[in-house]
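The complex is shown incomplete by one protein chain, all other protein chains being positioned as in the whole.
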Amino acid sequence: MRTVTFGEIMLRLSPPAHQRFTQAGSFDACYGGGEANVAVALAQWGLEASYVTALPENELGQGAVNALRRYGVDTRHILRQGPRIGVYFIENGASERASKVIYDRAGSSAAAAKASDFDWEKILAGAGWFHFSGITPAVSPEMAGAVSDAVRTARRMGITVSCDLNYRGKMWTVEEAKAVICPLMADVSLLIANEEHIRTVLGIDTLDLPREDTNLTPEGAAEAAARLHARYHIPYIALTQRRSLSASDNRVGGVLWREGETAASRRHLVHIVDRVGSGDAFAAGVIYGAQTGLSLAETAQFAAAACAFKHTVEGDFIAADAGEIAALAGGDGSGSVQR
Amino acid sequence: MRTVTFGEIMLRLSPPAHQRFTQAGSFDACYGGGEANVAVALAQWGLEASYVTALPENELGQGAVNALRRYGVDTRHILRQGPRIGVYFIENGASERASKVIYDRAGSSAAAAKASDFDWEKILAGAGWFHFSGITPAVSPEMAGAVSDAVRTARRMGITVSCDLNYRGKMWTVEEAKAVICPLMADVSLLIANEEHIRTVLGIDTLDLPREDTNLTPEGAAEAAARLHARYHIPYIALTQRRSLSASDNRVGGVLWREGETAASRRHLVHIVDRVGSGDAFAAGVIYGAQTGLSLAETAQFAAAACAFKHTVEGDFIAADAGEIAALAGGDGSGSVQR
Amino acid sequence: MRTVTFGEIMLRLSPPAHQRFTQAGSFDACYGGGEANVAVALAQWGLEASYVTALPENELGQGAVNALRRYGVDTRHILRQGPRIGVYFIENGASERASKVIYDRAGSSAAAAKASDFDWEKILAGAGWFHFSGITPAVSPEMAGAVSDAVRTARRMGITVSCDLNYRGKMWTVEEAKAVICPLMADVSLLIANEEHIRTVLGIDTLDLPREDTNLTPEGAAEAAARLHARYHIPYIALTQRRSLSASDNRVGGVLWREGETAASRRHLVHIVDRVGSGDAFAAGVIYGAQTGLSLAETAQFAAAACAFKHTVEGDFIAADAGEIAALAGGDGSGSVQR
Amino acid sequence: MRTVTFGEIMLRLSPPAHQRFTQAGSFDACYGGGEANVAVALAQWGLEASYVTALPENELGQGAVNALRRYGVDTRHILRQGPRIGVYFIENGASERASKVIYDRAGSSAAAAKASDFDWEKILAGAGWFHFSGITPAVSPEMAGAVSDAVRTARRMGITVSCDLNYRGKMWTVEEAKAVICPLMADVSLLIANEEHIRTVLGIDTLDLPREDTNLTPEGAAEAAARLHARYHIPYIALTQRRSLSASDNRVGGVLWREGETAASRRHLVHIVDRVGSGDAFAAGVIYGAQTGLSLAETAQFAAAACAFKHTVEGDFIAADAGEIAALAGGDGSGSVQR
Amino acid sequence: MRTVTFGEIMLRLSPPAHQRFTQAGSFDACYGGGEANVAVALAQWGLEASYVTALPENELGQGAVNALRRYGVDTRHILRQGPRIGVYFIENGASERASKVIYDRAGSSAAAAKASDFDWEKILAGAGWFHFSGITPAVSPEMAGAVSDAVRTARRMGITVSCDLNYRGKMWTVEEAKAVICPLMADVSLLIANEEHIRTVLGIDTLDLPREDTNLTPEGAAEAAARLHARYHIPYIALTQRRSLSASDNRVGGVLWREGETAASRRHLVHIVDRVGSGDAFAAGVIYGAQTGLSLAETAQFAAAACAFKHTVEGDFIAADAGEIAALAGGDGSGSVQR
Partner (left out) sequence: MRTVTFGEIMLRLSPPAHQRFTQAGSFDACYGGGEANVAVALAQWGLEASYVTALPENELGQGAVNALRRYGVDTRHILRQGPRIGVYFIENGASERASKVIYDRAGSSAAAAKASDFDWEKILAGAGWFHFSGITPAVSPEMAGAVSDAVRTARRMGITVSCDLNYRGKMWTVEEAKAVICPLMADVSLLIANEEHIRTVLGIDTLDLPREDTNLTPEGAAEAAARLHARYHIPYIALTQRRSLSASDNRVGGVLWREGETAASRRHLVHIVDRVGSGDAFAAGVIYGAQTGLSLAETAQFAAAACAFKHTVEGDFIAADAGEIAALAGGDGSGSVQR
């Protein structure tokens, strides 16, 4: 089953190690973006994945294509047009100092693309799954239109649709997000989200639910999913849970709800190498579980392990095969040298 | 005497050593722009220099300010506003492979600034010299207006105005450049340019003049300057001469013409470390000569030496004090270890 | 209000990452010194700061000047004379292995300067605050004389004097320190110190005071300050508190005492990127609070936050604006990504 | 038209810059091998290319696959089996010091593969061109068998066969090479080689032919090709010409002979960044010309330009699109900055 | 007293920082191997140490010799012969992601050496101690024979023999190890091992012994040693204890048993920079204690401190003098800056 993901991939520039922006004499460079990260994870785990976006015809656009191809992602449907690749700068935090992001994505080829530039009938031909995140429609009204077209086409073609809710306050207001996102929920078969976003964007009340360590308890999360299901009839809901102890240490996990059945992963205490893309790794993990027939409990452990594992890998893309994730999901988190 | 220079400073990103864009896993980062480079050179050579531009309020804008301050440039008149810092990517060529530039400067804080944002009366108070290049008015019509305002104000305040013609075909057409640049010439006391640009932008016929090694001979260059003077009445004209043998080796020099007097530098054969900013170093050299009372012949040697020296220094900014340039101008180009 | 700080700035050389001295094939280079670090912090936080020292006329001396200018410090009063810049080598520890310092500062331009080389009337003209640390007079008897001159001149001109006690056993004996430091206390309006140094250098008995986690309790610290005040009549006393759990993890905070009023910061658990200069950041924080009218409680939190923040920044200089410190002082230490 | 190339790809490890092996504290790493280099060049130039080899199932094998995919090479037919990836260490020479290679390829997955492991009917289905070099059969007798199988199968399927003669004295004797290579010539439609190898391996007398600068003159090279054709009936012969002035500077070019017609490229003087793979770039250039319908003269210029261009690119793989090569082939070797 | 150690030293290649193998564009390079690591530690601690192995005559073999000489190890008895140096690739884990090793040591000069290539009479002349690990005989049957020859010769010459048991499942089966290792125990005077290996290889039942934190309690470890002594009559037994909390944090210590006397070190909580070679540092610590006359309790603390210290040092070799280890053994693990 081929999965198509759709969004914006950016050039990512980071000062080395823990340098601050104003100290940097060089930037480590890679490429990343939520849906690209999902495609890369799935391709590495042995599934077919295509990524769709718009990139300029210059070498930086080519660099993004090459980065995706390197990990086996199909890039045939990427449009090569428009003025520039979006850029984001990220400074790696430590201890109490948070990582900091400067977005420089305005006027990118993705933002400048027209909804009609994407021929979804052709792109989705032969695919079985379509994935997008809440960042994609926030890029521009045309991209929002493209997402809407894609979702409608996918549904018509019998293709499963998943969405990672991912609200970004720097890109649009909650009201704008609601107006675009909520109507899409009717066609979504799998929603990945965190508690805060289902409350603010989808309007689900979660403040009364039981908590531990600032996150909802597994039971609370299950109840939140049930309320979400009651409102939007989404059959499969995956809630991520994160506790930021510091910029160096987080605790992460997830709770899945599928048609009334629930499963919670164990919580991973992660010492952070690079936190970016860990939510995408979780989303990819849920999709992987669904496509390869894992049980709900196995899927919860796999997705949480993918999320935890990503924290130890530099760059937006996870670099790990499915066996490594499965081993961590299965409980080997001792970090003993493999030799 | 304080010199004010005005233009756009960008974040410059280069793949390390001779890597190509598509190979790069990191970018060396510095800041640069024609008029900033001139200010930095003058400040290092012991003269007072202020730089004027618009930069965003984020850390990348601060990085540019810090880079200028580091070399002693006055940054008080820089506007901190607007959406983003312009960026340019440059790949370092070698042998027959040319260096390649990708501009990503659209929508920068400089491009978004209004002409009226710059209070030239205040900025130029106490200054004795104003310098701009042909790149500045090409940034946007508002920046063209700001240059025009600055030149007019400078002239009214009795401040000397210099211009480095520097036509950039990627930024505007020859016709657009002509319409903006030619009227400014009436107020310019020193013009720095190469033969091609005085022909295409200022309309001076040079094709009939004597040449050697593709460049005009010193006599030819003097005649070209004389023709230019005849048309625009600019009292002081400095013509740069460059022969690109390869991306690794160039031959550079210059010819000065001041109210009929001429002087030609010797030609320097340079093995290139970083060619960017070498024209700005030449311009700064001419300004330095004028402000410190060098003879025309000394100035020609100093400016050409500054230009040659810059080819050996990484980054847009020259890093050299006036004594080092003077030593090379004086003839010590043997490169013997100083110990 | 302009602050003048006075001391020695050195070239700092560190093996990359966690390499040991004997393994190093390169050294990361920056510049630092207690009072320079304070000036850099204040300048970044929007206050005017001048730094005074002696540096050689070579490129390494210029490098130190440039490093200060980069962050907006006024360097006009730095003497350019003498034989060499002081150097210190520092190896970055980890876990139970301590960071190690090799000082190579003997015979530096600062050590070779004469007290009479510094014209304090001129340097302090227009200033409102003078700051030095206990390291400055330890550099040489002449530097001790210069500190004494400066303090006396400042007092006469009505300029506030602050001192960071900072006793360094490798530079002089306790007896030598006492003989120089104690007489200066009469003119000091703000003293920053830790418990050990007020006991050994200033002779304040603190061993009977209540403790937690090896440090004095807030009440104990307040009592120590009161005893110190009783002896030296210093109106404002700031005590730093540090618990070294390992070379990788420390707990830090501070207690302020001002004319009987006390305030204790919360304790920050810091995962260390670079510990050097964190005491200077604390001192700068107290000075910042005093100059910008923060309450004593706010100042305690700001200073401790500056100290904690510095542990996450490479180099001697803090790189952070006042807003970032204030945010951490205000309680956001979760390290969540800012995007 | 899809091209299939077959050989061994190795992990390449080089001390940084000009360090010697015994000085190295790190190695720059990439992947390369003659036939892989050809596939990468063709894929970048917009043609379809598949690469066939055997690589271990570990991460280093995966790294090689990823490196190929990054540039768009089809890797579906790569066998993932056997003990290890071959490694070669290369030290970058300078001036009179030659670059030095240490091969560590014994016992590699390619060397351990059986001829019968490769199913040529399936691999070559749909392909139009098959390319190998004289290195492939030198890897092991089984690889020699595989080449023989492939060539026979290709011929049967009507697929064009090209061979880059490339004799390596460290891998086998001239006699061994002759016994394997000469019989293959009957099925080769395009042979790329240098004069020395056609003399030693293919037995063509060239010592009496006219020379300049140690290489054969164009006329001499054409005569050599004619003699080669007379013996082996190969319809298309491409002879490379190289003059090693030093490890830093070479002069390169080529002469083509096709059914009596000849064409010589101009000679490029190259300042070397990385010389490895430049012969493969030449071979790819000839294949590119043949597949895209360039004239013989255009092909000679394109292939020589590809060879010259490769000298400026780090790593085994060329990084350049067809337009860049064509521009250099067309005569723009001035290396002027493109901006 | 000169110590001779015998084994295989390999070129070690690691992706920088926390990069994964498939991400690496370069590898940090050093040399290491269990017995070489012991020799380097002893030499740095002021004892005489010789290392014996076989290395190829090329520059990589020379690099290994140079690395050993750098730290003062006598390399006169190293054979320079055979085809290649063994290589191992190691990827540095983090958090729950384990470090990963790819061995590429088949066919190395050590593996290809004959037992008879080593002239033990000559090598051991003048030595007082011989040390090997269980890895050495696992390299090849000939190396197993060489170990056997060496042990027998040493015993005959009255030289103390120590063995670090170190079973490696990737190199041979438990049965193979038993057949070779058990007979050697009769001549071993000091055995270093962990609980798992004495159970699986030497057949000592330890599963019934008391535990804490997955390791045996000190009493349990002493009883295990007593059982081992009862079976093999080894006079001195050192048991290492490790608890892998994650790839980033371990807890380590050791228990010594000598003719009935026991001593347990304190447990060190280590934040890991580089874990490889920490067991060798422990072994070297025990040998150091024995040769320099430390008490059993002092030796336990010294060996555990060496082990803990090694975790903070990059590379296989410890870089620390005896005084640094002794200071940590003596209790100063606070990691306070030494200045």
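Should a chain be cited, it is by its letter among A, B, C, D and E, assigned in written order, with residues numbered from 1 in that chain.
The working rule: contacts are C-beta pairs under 8 Å (C-beta built on N, C-alpha and C of every residue); 3 or more make two chains touch, one makes a residue touch a chain.
Computed from a predicted structure; not experimentally measured.
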Checklist entry - Where does the absent chain make contact, in terms of the chains shown? => result B, C, D, E
Checklist outcome for this item: By the document's definition of touch, the residue of D:77, D:100 or D:199 touching the omitted chain is D:100
Item to check | Interface with the undisplayed chain - residues on subunit B | outcome: 17, 268-273, 308-309, 311-315, 319-320, 324, 328, 332-339
Next on the checklist: Tell me which stretches of subunit C touch the chain missing from the display.
Outcome noted: 13, 16, 20-22, 24-30, 58-60, 62-63, 66, 83-84, 87, 89, 91, 100, 102, 104, 106-107
Checklist outcome for this item: Against the hidden chain, subunit E presents residues 66-67, 69-72
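Keep in mind that, in the parts below, only the chains that are shown with their structure count from here on.
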Next on the checklist: Interface check for copies subunit B and subunit D. Shared numbers divided by all numbers used: above half gives same, below half gives different; which is it?
Outcome noted: different
Checklist entry - Distance-wise, how many Å sit between the C-alpha centres of subunit B and subunit E, to the nearest whole number? => result 62
Checklist entry - Measuring from the mean C-alpha position of subunit D to the mean C-alpha position of subunit E, what distance in angstrom results? => result 46
Checklist entry - Of all the residues in subunit C, which ones touch at least 2 other chains? => result 17
Checklist entry - What topology does the chain contact graph adopt: line, ring, star, complete, or other? => result other
